[in-house]
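Have a look at the structure that comes next, please.
Note that one protein chain of the assembly has been removed; the remaining protein chains are unaltered in position.
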Amino acid sequence: MAKVVSIKRTLWDALYLPSIIKGLGITLRHFFVNTFTSREIETLRYGEWDLPDYKDNPAKPEGWRGKKKTRDLPDRHRGLHRLMKRPDGSARCTACMMCATVCPANCIHIEAGEREDATSRDIEKYPATFVIDELVCVVCGLCVEACPCDALRMDSQQMMKPVAHRDDAVQQKDQLMSRGATSIAVDGGAGADWRNEYARLGDARQIYRPDRSFSDDPIGYRIRNTDSK
Amino acid sequence: MTMKAQPSKAQPSETQPELVEIAVDGETFSVPKGKNLLEALLDVGEDVSYFCYHPRLSIVAKCRQCLVGLGDGHKLVPACQMTVQEGMKVRSKTEQVREARQAILEFTLLNHPLDCVICDKAGECTLQRQYMDWDGEASLVNHDKVSKPKKVDLGPDIVLDAERCILCDRCVRFMAEVAKAPQLLFAKRGDHTEVSCAPGEQLDHPYALNVADICPVGALTDKSFRFQSRVWDLWSTRTVCQGCAAGCDMELHHKDGDVYRQVPPKRWDLNLNWMCNDGRRTYRQLLEKERVTHPSLGGERTDPDTATTHIAEALQGLIGAEGSPIGVVLGADVSNEDAYAGARIAQVLGARLYLGDRPDDGKGDDILRLNDPNPNRAGVRAMANKDLLNTKALAEALNDGALKALLVVGDGLDLPAPAQRKLNALDLVVLSTPFSSALIKKASVVLPAAAWTEIDGTCTNAAGEVKRMRPAFEPPSHARPHWDWLVRLGVALDADLGFLDAEGAFSEMSANIETFAGASWGDTIPTQRLRFSGRRG
Amino acid sequence: MAQAVKKGDTLPQGLEVTRRPLGRQRLDGVDLPTDEMVLNMGPAHPATHGTVHIKLTLDGEKIRQADVNVGYLHRGFEKEAEAHTWAEIFPYTDRLNYVSPMLNNIGYALAVEKLLGISAPKRAQWLCMIVGELARLADHLTCMAAQVMEVGAFTPYFYVIKCREWIWDLLEAISGARLTHSYVRVGGVAADMPENFDKQTIDIIDRITKVIDEFDALMTRNRIFMDRMMHIAVISGEDAINYGWTGPCLRGSGVDYDIRKVHPYLAYDEVDFEVPIGINGDNMDRYLVRLEEMRQSIHIIHQCFAKMPEGPVAVDNPRVMLPPKREAYNSIEGMINHFKLVVDGIEVPAGESYSYTEAGNGELGFYLVSDGSGRPVKCRVRPPCFMQMTAMGDILRDHLLADIIPTFDTLNMIGGECDR
Partner (left out) sequence: MLTFIIATAIKVVFFVVLFGLTLSAILTWMERRQSAMMQDRLGPVRANIGKVRLWGLLHPLADALKLVVKEDFRPPHAYRALYVLAPMLALLPALLVFAVIPFGPPVCIDQLGAALADVGGMCKPDQLHYLQIANLDIGLLFVFGIASLGVYGAVLAGWSSNNNYALLGGLRAAAQMLSYEVTMGMAVMGIFLVYGSLEPMSIVEQQSTMLDWGIVKQPLGFILFFFAAIAETKRAPFDIPEGESEIVGYFVEYSGTRFMVFYLGEFIEIVFVGTLITTLYLGGWQFPGLASDGFHSFFGFNVNWLMPHWAVVALQMGAFVTKVFIVCFFQLAIRWTLPRLRYDQLMALGWKGLLPASIFNVVLTAAVMLALQSVK
């Protein structure tokens, strides 16, 4: 059922002044409300909330007004990539190339290496280089979805900072790992009883909110990652 | 010698086999009598899963994946063990069969490690493929996986991951039946069974790398390919092996201008589906030898036009001179088109033609490999059957001082050291080659040529089959095919060779040279990405 | 079926159809003889958002001819899609109509689902409706903000752009990115809505309602605005249909055609909403249609939250949807499944399909051809605003230079979508 929305110009409209006064009323109301209370100003300090002067005095730097001072990033926010770590501190990544394969922008470059000292229970393959060009990245998150090892995540809650040179936007493995936290999802699976294990941990996962993960929470996030920030 | 039109696929046998009628899920098909039921089902387009069956190997029915129902019987039987008989009623699409195959797969996956992330077979793994086709469900079993040795060094080329092995027996049968060197066997029992080398042996047979190909999972993998690249990142080009005169069909797997491996095509009918270890390593020469990338004149880098003009000017006085002082050497590693262009240039120059080849290396065997390491000896020979002089004649001519200028096409010339020294006395030595070699120091002009991975053309194997080579990637810098250089040289000499591309050269050649009459240029098989090239595994 | 309002039809509210013919003379009286001037507007003109080039032949300020050249933002989406799996194309669809990426996501996902012969679970469909209507709100808000800004009223622009920010906050909360969401998947959505999403959304759409009312009061009855918008760039319903117009622009010409009504997809047949139409087919009607559509969208979102069922948000089909991460981490079956879907893509059966949805600007169509491999053989987009741009030169003839930009805005050309 259609609803006709057209209007006609009336004599009252043709007088100019009524609508001008009405319009001035609305804009001036905003002006005075914002001048005296700044209630409706929602300017955010994009990219500035980790600057030193802001960190020192988050309450009210001079000249800054507005309701919200920082932007609360949602849990699912896709930020800078990070590489998760094993309990021994090495990268969880096994250079399986799933992220590089699925990446529509081809911004991930991995070269695999072989760990010569690997014992039979270790994973022999590791990324000798793991490079993400954050300028090329389109932040679609498909790489995180494609990672079968919980190695790559975008939940760092950090945004890409502006860089002076393109090279500075290319994140090397150590930079990516510096944001990483220890993930204790078991390499190669938790064992035969993983379903029961998972069910048993269900409650625990409720209590300890899982680390901000866009994808389905894997087993093993029993403790909140504290060494990530 | 007669040239056969390529490719010679499964040739129709002399006598038509007797046909019998079988019914597959109610539909009737005529199949040759006595044929393996699994093969017959595959031939009629039935989707049957299998791991252990291989048409070149004996039947063991170990994997039980090809179960079908027969007649009215409740019990399912492995199709690979049955031969077709008149009136056979096969059930292949029933729920019972599907469930059975799914159950077998669940069982097969029971002890399979979570290794896809690091397994070189992932992406072309039969187990992965069958799981997606036939199963797709989660496992119902809670059971700890059996632990077996990982990263077992079986020999110079092969590494074993025993956990991934699904005990299909293909590798053991291959070594025993094809290689006739039973270096592999099964050790231990039950679910602890694992493939192992025979005591005191290691897997070092010249055909051992085939076990990595026929392994349906990633248990046996190629050491040189280990962790180098994921399979689906590679691009595949169908071309011809240049390792020996056998000229096996093969796929070149490459990425960003680098070859990662060479494997036989996934076709049972082409070179028996095998390739020798040496053949698989042919690409190493691209990595090991130094490439010539720019034309050079007296050791100085120059541009292509200057180089060809210089050659033409230097040759001008010698054309048609007494006793034909110009020699053209056709390396036995160049393509037919290159050789034809060389022969045409020799005609223009009135030059003598020599064949530059390497001696037999004695590595031949009774499977595929031949003694002759020159990949296109037959093709080059066909250019000038009677007038073609051999390397020995060339050495003699050099010793006699009969030659004043020499044009060497290709990297195939293996000149003895004394004759090489004689090259210094020549007015002009032109070398068109992809690789740097000892000869390059003697050459006054060096023309960079495209390597065999970069050219479009044909070559002729020892059996006389004309096979098509296809380019995998662009040649580096100024490198270009030999025939291209020779056409340019022809232009500089005011001579029209009559073609401007490889296909043109081929049609000229098949029109002018009797032995190539009727040979076909071959199908266009584009280079394709393995990721989207169909169902692999 | 859609029917254009005709001249002389009686309509509610005492309105009459007063449509004037296409390309009528805007300036009455005798014109002095003048030379024509060629003016190249764009492709880098500050007011043509989206690079478009309009070659104008001007007689004074009067437009004798306007040739619209599009294609400056051609990125090869359709060709690029052929090199990616079906799932990898979602980030590319985000960049079609970059003002309402969710609607593109939904349109593409529905197209692939149509080809696959599956449909997403109920809850996913309702979620898609919620995020889709939020995206439609964002689209219309942006379009209307631009309209009033281009006629010189800058302040209302900020009021409605602030609303769009709120919507993007919501969409970020549910998808993880403000603009390039990539949220919808073939066979469902990437994740269920986060906690409190419903409360936040209802709170925000209520605030948006207030802002829309304020915007309405500020602009609609303003004499200057009415003069600038009414009887400008008039197109009749018949002409609009012949040009292939869809969406708010077609409805502004009095054609009652909304794909959500005439060919309901998702669960649009289970919600109650009205389709606003205009009468005159001028800029003002297109503006008013969008204004009313926003209110209808808000109405739809309220209903969605009330009616949305519980349940999964993605199909339980291992050949379409990635397994849960816990299975990929812990079981070989899950890992194989995960691997094959990522590497080989969804093996969509060979065939072709055309699927169409109501996007911000009209009918967003995806014509997909599959050969059974993991990627499309052809992925053709029917961009709604492209059809509208084809008519722009004609409906602008004999208008003034200053009418170009407001018309351009009501037609709402989005470069990413139009040029693909």
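Letters are used for the chains, namely A, B and C, taken in the order the chains are written, and counting of residues starts over at 1 for each.
We take it that a residue touches a chain if its C-beta (ideal position, glycine included) is under 8 Å from a C-beta of that chain, and two chains touch if they have at least 3 such contacts.
Please read these numbers as outputs of a predicted model, since none were measured by experiment.
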Could you tell me which displayed chains border the chain that was left out of the figure?
A, C
Given that one chain is not shown, which residue among C:Val52, C:Val68, C:Val112 or C:Met149 touches it?
C:Met149
Residue of C:Tyr108, C:Phe225 or C:Phe339 in touch with the missing chain, whole complex considered
C:Phe225
Provide the residue numbers of subunit C that touch the chain removed from this figure.
26-27, 37, 39, 46-47, 61, 148-155, 157-159, 162, 218-219, 222, 224-225, 227-228, 400-405
For subunit A, which residues lie in contact with the unshown chain of the complex?
17, 20, 23-24, 26-28, 30-31, 34-35, 40-43, 62-66
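The rule is short, and it goes like this: only the chains that are shown with their structure count from here on.
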Chain pair, B-C or A-C, that carries the greater number of C-beta contacts
A-C
Report, in whole Å, the distance between the mean C-alpha point of subunit B and the mean C-alpha point of subunit C.
53
Could you state the distance in Å from the CA-based centre of subunit A to that of subunit C?
27
Multi-chain contacts in subunit B, i.e. residues touching at least two other chains, fall at 113-114, 116-117, 122, 232, 531
Which residues does subunit A have that touch at least 2 chains other than itself?
98, 101, 148-149, 189, 195
Subunit C touches which residues of subunit B in the complex?
109, 112-114, 116-117, 122-123, 127-129, 131-132, 135-139, 232, 531-532, 534-535
Hey, which residues of subunit A end up touching subunit B in the complex?
94-98, 100-101, 112-114, 118, 120, 123-125, 148-149, 188-189, 191-193, 195-196
The subunit C residues in contact with subunit B across the complex are 318-319, 327, 330-337, 339-340, 343-345, 373-375
